[in-house]
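First up is the structure itself, then whatever we jot down about it.
Complex shown without one protein chain; remaining protein chains in place.
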Amino acid sequence: MANIQSNFAQSDAYLSALIREVHATPVAPVIGRRGFFKLAGAGAAGLVLGFQLGDAAFAAENDAAADGAIQTMNAFIRVASNNTITIYSKCPEIGQGIKTSFGVIIADELDADWNHVVMEQADINPKVYGSQGAGGSTSIPRAWDQLRQAGAGAKAMLIAAAAKQWEVDPRQITARDSVLTHAASGKSATYGSLAAEAAKMPVPDAKGLKLKTRAEYRLIGKGFHGVDDPKVVTGQPLFGIDVQRPGMVYATYTKCPAAGGKVRSFNVDEIKAERGVIDAFALTGTGLMAEAMPGVAIIAKDTWSAFQAQKKLKVDWDLSEASQDSTSRFSEEAKKIAMSFPQKADENIGDVDKAFAAAAKTVEAYYEYPFAAHAPLEPMNTTAHWHDGIVEMWVPTQQPDRGLPSIAKAAGLPEDKIVLHQTRVGGGFGRRLVNDYACEAAAISRKVDGPVKLQWTREDDFAHDFYRPAGYHQFKGAIDGNGRLDAWREHFITFTADGKKEASGANLTDNIKFSIKAPNLRRGTTMFPLRIPTGAWRAPGDNAQVFAEQCFMHEMSSVAGRDHVEFLLEAVNRDVPELAPKDKSVNFSPKRVSDVIKMCADKAGWGKTAPKGSGLGLAWCYSHAGHVAQAVELSVDANKRIKIERIVVVLDVGPIIDMTGSQAQAQGASTDALSTAMGLKINIENGRIKELNYNAYPVLRMPFAPMTIDAYFIQSDNPPTGMGEPAFPALAAALGNAIFAATGERVRRLPLRDLGYSLAI
Amino acid sequence: MKTIVGIAAAVIIAIALGFGGWLYLGRDPMSFAAGSTVSLADYKDASVAGVPKEIAGAELAKRGEYLIHAADCLACHTAPGGAPFAGGFAFNMPFGVIYSTNITPDKETGIGDYTDAQFLAALRQGVRADGEHLYPAMPYTSYTYMTDADALAIKAYLFTLAPTRAPAKQNQLSWPFNQRGLLAAWNAMFSPDERFRPNTGQSPQWNRGAYLAEAMGHCGECHTPRNVAYALDNHSKFAGALTAGWRAYNITSDKNSGIGDWSDEDVYLYLSTGHANGHGGAAGPMGEATDNSLSYLVADDARALVSYLRGIPAHATELPRTVTTPASASHKEGPTAAEDLRGEKIFAGACASCHDWTGVSPVTGYATLTGVRAVNDPSAANVAQTVVNGVDRTIPSGRIYMPAFGEGYSDDDIAAVANYVTARFGAKGAHLTGKDVADLRKQAAQ
Partner (left out) sequence: MFTLTVNGQSHLVDVPEQMPLLWVLRDHLNLVGTKYGCGVAQCGACTVHVGGNPTRSCQLTIGDVGTRAVVTIEGIGDAPNGAKIQKAWLEASVPQCGYCQAGQIMSATALLNSTPQPDDSDIDAAMAGNLCRCGTYIRVRQAIKNAAAKPA
């Protein structure tokens, strides 16, 4: 990792000092009251430079600061007289590395000295910051312009201050590493020394700012250490679960094991008599799964007492509206109806029936994949404190801004009475796009005198997830006389919660819809009603649909007797009517797909002859605006044990911000995808989740993890897109295709352990 | 020629009769004991039956409650998650599935209409109210030794329960096992239909233990091997057997394969709590027997059981002597199961943090594997079952918990880890295959 940029130097001595320094930081409380950001001109959405000096509350805090000289340039940037620059990351850090990337983007435009940049988590204030969510790999693309403008705007103010002081033309001033220089006069000054004056300069118009071109980046594209890593490796409090408040009590919240059940009564006296228990009460909540469902709160002196009491809890549940869903029944039903294509097609291009009649070859196959839980390692939790007419909260969430209305509703307060602090998040994967646990904590806090931390058990976490929905696909494809993909018919069987549209995360994704190009195409959907809540799960839709569709593509190229890569390239570049994507931001490009496929094939050694029992599989996807190809090389023994020889990932997500972080995401998402494809599934029986802890949900462990994953990036001038998800979806398909190449057996059902496969050591 | 055929036939008949006689002789569970027996009425210390003195004065149903625990009716007559005593628990037998029945006092689906005589006939002769034979999954060949008073106390207790409507589930038995009539012949051979007779050559404590073990607790139903007719073979009394996919161990006084080397105190602790340090803990059916039955016995009764067990003649079986020394702290040292390192890797991930590479748990004595019979059983049946089903028991000193891995791990992986564990911590490594584990899963009740 030679070219990693550090905001702490590489020398051992410095690292030791850094660790010491982190050690010396007092442990509690996690998040100091830093003064909640206030706006000079409220309501100015997108006004990134709106947060200014002159705001009395903040000016006072500046004065009180130790060296008396910290200047606020805008909502993202503060400059201290010692030239330390504090940058605020507006979106939650969930492991995707956003806190580092956001800093890099701003620091690059600001021409700040990265070694003296300190990153802080911004509080929640969508009026100042705009969207503050972290989901769908959208944080980077959404914030890209805004952050660069924040950096460039602050730099312009610093330059203006220097120009005024030096009485020179601002255009002749250059910036580098937090120092401004006027070459002609030989004058130079640090940002720190100019900050006070700069803060008084007029705020430049964001649109008028000239942003750097790719060639001008100094930081963007290099590798960086995670800005919070020193705190992570020394165990400093960062996460939601780490929040401690003076006088805090601890809560569990127990909901009906079958989603939708309500509390009739519970053994309240027995629970209150349990050791360490302070109180126990039932809540009706808002009745919405994404908010607060009915349940029983137990308040105790510490987490363990609350957990112990929860084990003794006996609730009489009203099951009249509770889920009776059963996954085995869904599987059976889906299989039964798969062959009857729905009357109404969602998409219809050309004439598939005619194409089938005229086809040189046709192929049919049925694919299925199960429900899956997110199971992030930090179980859901929130700390809430009802005081002075507000509820102050510390929430590990992916979607703080959009959570506000629900939380306010659950608390029974107007939105402006909710003060939300975001914490680092111990894994998101889409689970924390829903703020149900925060809503519960808000509701509980109204009944507790003092701060309360709601802590779910791991079992609660598994039992009350918003699961990746299962899905079932019946395909029929046609190959024409020239061995080309000529027709594609797909019956997608999925779920609906409201009887009208697909349940959350259960729709066929836009990306999939228009990235399978066939001159004749027909797609239809059948939906089963579902009570179990579903939701976005790392690369929603794509995470399993790509497996089904890209494996079926491989079935077709095999039947056509074609080279798979050639077949894919031909199909994606076919001149056939485009399906219009619903989402305008979709920037699908056949060229970019072709490039990643070609590079992936090249890096993986496509075309070389594999020894018996070995195989190479390749698949691609367009996911979350990223163009991705993945290849898996493996061998399979007589016991169906799969030895992964190599995994290659090639991505085009525009320019890379942080190469180290992007590599980590590519490796992490591929590992996650392998883990999920091999072993993960959630079974539901009579509305109850059967897998309640990791013993039943075998997340991949070290001995079975790949030794290396080779990630390559095709960088371009396209706007950057996110890295959290795109490296997930194509892996399972590449894996399935490789198994076929090695064994001749088609795998059409996930997880593969249900088909007897396992990873070799 | 005719003569030869005649002789041959005679020999065959003689052998058959001899074999039959031998089988027949194996039906008496207490025949091993020296001394002569008398009827209970003629025995000097009548407290051999009934409840202990602590509750002798309690009302009938209360005494029945103690006895129903001693006879362990609950475990078999309750389906997982179902109402207590409402039946529906599935026994997976080699010849099909038998379900236990509802013994709550529901008049239609339970035993609400049973007279005392009908109850006694069902309990001790295996004949239900409508005259049909019960399958001997119901241990009437053991309960037959119960006194009238005790049986009726149990009935009195059952009749205090709320009636639960729970129609009997249809057994799924293959022919000819679905012919209940055939059981008459089986009963003639193997159902003694006689009451407990104290042995005057033994101590009153021994006799109390015998009554508890045979008439009530029916230990032999799991611990005594079965003969070809699926009846208990008391020639090998308590020598251990595979029952419902779990190994019930040799509990004779053999020093190597039995419990001859255990101290009385350890046997006592194991029976009353399901755990004895250095010997590990009960799981599966024995865990249930402890939790539902043995742990309810007063100390004197548990000690009476110990006294009785001590007298069981040693019967050596193949089970090797238990290894009592810990394995090496290094994963690289010590025996490993063949060359397949898979078991080691799975152990490292899911097991080592509680059981340690040495087998001596760093977190709780309950998780120590050293000295545990299950890991010294080269069939690894109980290791595999425990891995599949986990353990979740609460005893006075705390919770004994191990997660169940059956849902998340394949049969192959469970076989690999069971082979590894038995090789590393036991006397001899097992050679289970994924298929064996699948079979074990099927055999387990429910």
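Letters A and B mark the chains as written, and numbering starts fresh at 1 in each.
What we mean here is this: a contact is a pair of C-beta atoms (placed from the backbone, for glycine too) under 8 Å apart; a residue touches a chain by one contact, two chains touch by 3 or more.
For clarity, every value in this text was computed on a predicted model and none was experimentally measured.
Engineer: Mind giving the shown chains that are in contact with the missing chain?
Structural biologist: Displayed chains contacted by the hidden chain, ordered by label: A, B.
Engineer: For the chain that's not shown, point to the residue among A:G221, A:P370 or A:G426 touching it.
Structural biologist: Only one listed residue reaches the unshown chain, and that is A:G426.
Engineer: Which candidate, A:I159, A:V179, A:I241 or A:I516, sits in contact with the chain we can't see?
Structural biologist: A:I241
Engineer: If the hidden chain were put back, which of A:S101, A:T496, A:T671 or A:T721 would touch it?
Structural biologist: A:T671
Engineer: Could you please point out the subunit A residues that touch the chain left off the display?
Structural biologist: 1, 4, 8, 10, 12, 15-16, 19, 23, 27-28, 93-97, 223-226, 228-230, 232-239, 241-242, 244, 250, 275-276, 302-304, 307, 375-379, 424-429, 455, 457-458, 660-661, 664-665, 667-672, 675, 693-695, 699-703, 705-709, 761
Engineer: Which parts of subunit B are in contact with the chain that was left out?
Structural biologist: Residues of subunit B in contact with the hidden chain: 329, 331-332, 341, 344-345, 348-350, 352-354, 357, 362-364, 398, 401, 403.
Note that only the chains that are shown with their structure count from here on.
Engineer: How far is the middle of subunit A from the middle of subunit B, if each middle is the mean of its Cα atoms, in Å?
Structural biologist: 52
Engineer: For subunit A, which residues count as touching subunit B in their complex?
Structural biologist: By the definition above, subunit A touches subunit B via 639, 641, 679, 683, 690-691, 693-698, 701-704, 753, 756, 758, 760-761.
Engineer: Using the touch definition up top, name the residues of subunit B that touch subunit A in the complex.
Structural biologist: Residues 341-342, 345, 348-350, 390, 403-405, 407-410, 412-413 of subunit B touch subunit A in their complex.
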